[in-house]
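Left out: one protein chain. Kept in place: all the others.
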Amino acid sequence: MVSALAVFFLGTHKIIRELLSIVSLALLTGLLLMRIVSPVSDDFTWQYMPGFFTLSFSLSSFGLLFALIAAISGLLKSFASWGINSKGYHALFHLMMGGLMILLSAGDYISFFLGWEIMTWSSFMLFNNFSSADDPIEKSQDTGFLFITLSLISALLMLGVLFFLYNRTGSMNIADGVAWLHGVKGLPSWIPGLLLMSAFFLKSGLLPFHVWVPGTYREAPHTFTAFLSAALSKVGIYAFILFFLPFSLNEGSGQISYLIAWIGAITATVATFKAIEQNDMKGLLAYSSIGQMAYVFTAMAVGSSLAMGGALFQMVNHSLIKLLLFFIVAGIIERTGKTRFDQLGGLIYKMPFSFIGVLVGIIALAGMPPLSGFYGKWMIYTSLIEKGWLLVLTGIVLPSTAAFIYCYKLIYGIFLGHPTEVNPEEAKEISPRYRVPSGLLMASIVLLGLFPGLILKPVNVLLSDLGMETLALTSQGSLNAASGSVSGFMVMNVFGGVFAVILILLSLFGKKAPTRNLHRLDIAYAGELPTEQTPLHYGRGLGHEVKRVAIAGAIVKRSLTEKYMKIGNQLGGILEHVRGFYPGNGQVSLIMTMVGAAAVALLIGLKG
Amino acid sequence: MLFTIFNSLLAVLLTYSMGMLYYGFYRIGNARIHRRVGPPLWQNVIDNIKLFAKREAPGHGIMFHLGPVIMTAGTITSMLFVPFLKDSAWLQGFSSYGNLILLIYLMVVGPLGNALAVGVSGVPFGVMGVTRGLTRLIGLEVPFFLSVALLMSGSGTISISEIMMAQDSFSNWNMMAHPAAFIVSLFSFVGMMGASPFDVVGAPVEVYSGPQAEFGGKYLGFLAAQRVMFSMVKLILWVDLFLGGATNVFILMAKSFALFFFYFIVGAAFPRFKTEQAVDFMLKLPLIIGIGAVLVRFWSL
Amino acid sequence: MAQDIITIFHGPQHPGITGNMSVELDLLGETIKRAETHVGYLHRGFEKMIERRTVLQAFTIVCRICVPEPDPNEENFARGVEELMGLEVPEKAKWLRTMVLEMARLQAQMLWFAGQGGSLGHYISPQWAVADRDLILDLFEELTGGRVYHMYITPGGVRRDLPEGFLGRLGHFLDYLESRLPEYDNMLLRNPVFLERARGVGIIDPATAREYGVVGPNLRACGFMNDIRKDEPYEMYGEVDFIVPTETSGDVYGRAMVRRAEIEQSISILRQIIRRMPAEKEIMAVLPKNHRKWEVPKGDTLVKTESARGEYSYYMVGDGTDKLRRVQVKGPSAVHAITLLEEMLVDSQLSDVAMIMNSLGTNPPEIER
Partner (left out) sequence: MDNLNKKDKAQLKELKSPMAVVDWAVNWFRKQSIFMLAYGTGCGAIEIPPTVTARYDAERFGVRGAATPRQADVIVLSGYLAVKTLKRVIRTYEQMQEPKYVIALGSCPINGGMYWDSYNTIKQLDRYLPVDVTVAGCMPRPEAVLEGFMALKDKIQRGEAEGARDYRDNIEKYKNNQKEIFGDKMLPGYTCDWYFSDGGSF
């Protein structure tokens, strides 16, 4: 993938210009799209220290899908962040993009690891140095600490396992390692497998490694959060598909698959109840991302082609939804300067575009027909029923039902209810540079709801690449499974038709019984009169009572983050004197530790 | 196409008149339990027409206006995805294009659309009611999904018509074939119909009639009409899934009335739970029965 | 202003309030963080109006202090006047007064039962209880001529003698009510949902109860045996046998159990009264001939009556004219519905407000008179 590297160098070495950034990303997108149209083999090998390492790059069809997601997200994101970025931001962003491309096209361990690390470090720098938190002191050191510690752990795990594999197979090629991993039965393959899996779970934020996600999402620059959620969280899925998909399809690995499915369900439950509890928009969306990613893992664990299709559909759809929601949230934060539900409210008639955007987003996010989110959910549920994993199904129905609450909270807290800190007279619609990409995303979500075939046809190609059966699509608008079919086109038409008829009926009544437009405070209020000062906005309280439900209370009360911090602090105390060796601050010492650890691992691997 | 539209209109009319009849009975029956005479049977129809005959209606902007429309449209759409009869071309709606999972999600569209209208009206009581409803939904959907999943995996299909078709004789009715699933689903059924002890959403003494607090006139008329129709959709769904479906309208009415009677008795006898108590209850007893049934199925395979 | 909390009004126009008053609630979610009662919707200036009227004119309005249970007010006022004027009430009048008081207590408890069921969305209990209570009102009507306001217990005695066969009909009613009580229990008080909701909710701990001056069944549910009828027997309460039921839990369920037991006690007291009702005709003390010249001597007195909701006390001052100089009325609800309620509601749930208010037996008109 020369193009990826080209973008990478272009971004790092040239003077930073917004236009350049967009052009380069558009170029990348275009190149990737061209790959679809005319599949040219651009496998690329680079001899490094001839005879010792061979870096090989080749973009598989899966890699292409992920690369496209990343490229399009990056393009939209660059458009949305037009003109608000400081120097160095673009360099880092493109560095990260480059790392991502290297990772996605990597054919061997070295390039895989290299891409992984470039991506991790540049994204760390991005959210740490360009944080959206207003007050630099308020910007929590904990977030960065957690992120980097967990990333280090995952990197070390991965490095160790990769070298272990190299040791066993004598080849740096990923395919050989995967083949070995699946060839060996029993404990020897389980342990490296689980370790590797933990590394990927961490990237996607699955339980129990989700703790870095909320803080990071909250503090990252607003548009970058969109990218984090839409593209970077998918890397874990890519790596999982790369290393484990054949593994989970293996007949003999039922227990492992079942375990992964439950990890997905439990993660979704925890994340959903945590999301309901959040009081700021980005925090809510962050936890929601964790939950949505977890469905994908559950579906992948099921392993049937329907489930796999559902997983990929859900993933693509999630990217679209989260880009849309984060863009609009970024726009609202930019216009109002408020991030929390108890500060916003009552903006619907001032920001109709954002309202419709969020509405489309939450309908799709909640998985309600007729928008696109439904198909992912439908395929996952149906595949679970066909597989007979009814308890897992219960496990993911719980969070996807509870998700309605945070979806409603998101739209109520911002647009409905009463205005609080934002004067509705002064509120303005979000700026066009958010509106344009949001509009595109909304259109694509609606379109996918009407014609899920648009995604499912390419997905079929991927499935056949994997050697699985393809999904039965009767037309663009309807989908058949062994046990039933669904037609979104029909749902949309019926709903639209009925809606129109009732609206006409209502307007007929309107002649005889006109609707009186009432003042905002003229509400049924038990006979009393609210004043302008009376707090009437339920933004904070919405969902507050959910934790009185036993299961939700048990989840919300516990905080893994705190436990990790406690462990970290204790470790810190023990290692206090060790730290004395290193000059400077914690970050420097962490980097040095990592370099040292990497060196040690390298040595061990070489010796073996 | 014309036939389908005609059929849809027929379905709307049938559910409306069935609903008004049943709820008329409901009010009289409740009155008899209360040791009084009660209103005439058609009182609900009179109430409904009166609401449409009001001279004005309160409004809080276009979103408030659309809420009841979405609610009614959601109800009618989900009605059209339920097959009313088996072995018949009549009253099938669009059910061949949908399935049970789609229906379960469709049934949430209307209430959520109305929730937007409630939110925009700015009545705090209304939003509290909506929150209660959404929280209660957790408790209702989980056991319900488990019970219908048992059916779906048992009969190997997720299509409502096919599940209905499979129940050809009394011993094959799903309530006999899958008794545990039926019992679990009955808990959810009572909750979904909004009967005590799960009627937290519109509790007048607590949240001032909840989501309906700000609706009046024609809007309330639409909400009242869709409420009875929605109840009938749920009843017919249960008849399709568990009671073997119906070959004609009279059998349908007989079976659905039996279920309705059950709902009426339970609703009359109990005070109301708090929201969290309702959810906890639903996640305890019904869920345990359901999980037990799944485990039994698992071991017996 | 960031809005963590939300302010709503529970009342005055709200189905979940016990009368014309309101509670302003600050809620986080549905958890109450601050409660403030608002009264003044019903203030009529009773004490001032009594000062302006002669004793006999005032006697007609005192019953209107408390709608659900007017008779303790009449009795209190009458006894106060009698004490000030030194009137001797005939024994039969005393028996009749005791009977009326107990009947009033009984119907008030029925009303409480109706409210308690209604506040939980259990619509059978109000229907049954209010209809059965109406039978007591019929008896009242027969005895006094009025359904709700009786103006029966006048200073000096009672207004009318028993109608023919009244005691038999009262006995019949008591039998009927007793046969209904098990159904009431099954319907509400033993209902698992009621137990789930009422136990451990709205707890008054004994120290708080003492500190705030809680009275009546609310106090007895905290474990204190405190009843004016026992402590300072008036009328014929010294003569009849009854026990004062207590509970120790202090929660809604405890108060319900106390009230439930009091219904049975009232029935038993009424049965004793039916048995022991004297036959003589004398029901009025010897009164001044010209009732326009009823002059209340100088002096003051404090009279107390136990009502269904607790203790009423009147402090009355006479100044030698035909009007009372000052009447200070203290009803039980002022404590229960204002100070105690504001304290109790904090950290409880919105769903419980109506239930707690009902279980405290709050009644707005007597708060502000």
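Which chain is which? They are A, B and C, in the order written, and residues in each are numbered from 1.
Keep in mind that, in the parts below, contacts are C-beta pairs under 8 Å (C-beta built on N, C-alpha and C of every residue); 3 or more make two chains touch, one makes a residue touch a chain.
For clarity, every value in this text was computed on a predicted model and none was experimentally measured.
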Next item on the list: Please provide the labels of all shown chains that the missing chain touches.
Entry: A, B, C
Margin query: Out of A:423, A:517 or A:559, which residue would touch the omitted chain in the full complex?
Written below: A:517
Check: Which listed residue, C:147, C:172, C:199 or C:275, touches the chain dropped from view?
Finding: C:147
Notebook entry, point to check: Which residue from C:28, C:49, C:285 or C:317 sits in contact with the chain not drawn here?
Noted result: C:49
Next item on the list: Determine and list the subunit A residues touching the chain excluded from the picture.
Entry: 510, 514-517, 519, 521-522, 524, 527-529
Checklist line | Where the unshown chain meets subunit C, residue by residue | finding: 12-13, 15, 19-20, 40-45, 48-49, 52, 60-61, 64, 67-68, 111, 114, 126-128, 130-131, 133-134, 137, 147-149, 365
Margin query: Considering the whole complex, not just the chains shown, which residues of subunit B touch the missing one?
Written below: 27, 31, 34-40, 43, 46-47, 49-50, 53-59, 62, 65, 204, 208-209, 212-217, 220
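Keep this in mind: only the chains that are shown with their structure count from here on.
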Item checked: Intercentroid distance (Cα basis), subunit C paired with subunit B, Å -> 44
Next item on the list: Compute the distance, rounded to whole Å, between the mean C-alpha positions of subunit A and subunit B.
Entry: 35
Notebook entry, point to check: Which residues does subunit C have that touch at least 2 chains other than itself?
Noted result: 6, 8, 14, 30
Note to self: Going by the contact rule already set, what residues in subunit A reach two or more other chains?
What the structure shows: 525-526, 536, 538, 541-543, 545
Next item on the list: Under the touch definition given earlier, write down the residues of subunit B that touch subunit A in their complex.
Entry: 52-61, 63, 65-66, 68-70, 72-74, 76-77, 80-81, 94, 97-102, 105-106, 108-109, 112, 115-116, 119-125, 127-128, 130-132, 134-135, 137-139, 141-142, 145-146, 149-150, 152-153, 156-159, 162, 208, 213-214, 217-218, 222, 275-276, 279-280, 283, 287, 290-291, 294, 297-298
Next item on the list: Over in the complex, which subunit C residues touch subunit B? Could you list them?
Entry: 6, 8, 14-16, 30, 117-124, 127-128, 131, 187-188, 191, 193-194, 196-197, 349-354
Checklist line | subunit C-facing residues of subunit B, complex | finding: 30, 33-36, 124-125, 128, 196-197, 199-200, 203-209, 268-275, 277
